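All protein chains of the complex are present and in place, except for one that has been dropped.
Moving on to chain A:
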Amino acid sequence: MKPIEIEKVQQALDSYLNKEVYVHLETTNGAYANHLDANAYTVGAYIRNAKVTYKQAKIIGEGNSYRVGLKMELGWIYAEGLTDWTIYQEDQLLLAGHDREGRLMVALEISETPFHQ
């Protein structure tokens, strides 16, 4: 993946407008967070292949960290802390936020075909 280029990502987000798409949304601080630091909490969530349609999309941010909001008929999809992007296998938009050691902290991915289970 490469550092987010805001205009290119905005274009990619717009390319899925009003289409039925599959979304992978995830955040994690690792299964060992509490094991390595008793004061830390092990927290994570993911949803894979949620089938949605959004009618409005924006990427906003400064420096090297970005937020994305997707507006749907009945709600929102939101991710914060995104740093990198790529187009994977031609039609999958992958966005992720990595820490200094390159570990994934958050991911938002959009595709017109389901992600591999």
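We take it that a residue touches a chain if its C-beta (ideal position, glycine included) is under 8 Å from a C-beta of that chain, and two chains touch if they have at least 3 such contacts; residues count from 1.
In this section, contacts and distances are computed from a predicted model.
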item	value
Listed names "Bacillithiol biosynthesis deacetylase BshB2", "Cytochrome c oxidase subunit 2", "PqqA peptide cyclase" or "Branched-chain amino acid ABC transporter permease", with the criterion being the UniProt name of the chain not displayed	"Bacillithiol biosynthesis deacetylase BshB2"
Sites on chain A contacted by the missing partner chain, in the whole complex	1, 24, 26, 28, 30-32, 35-36, 38, 46, 84, 86, 88-89, 92, 94, 96, 98, 101-105, 107, 109, 115-117
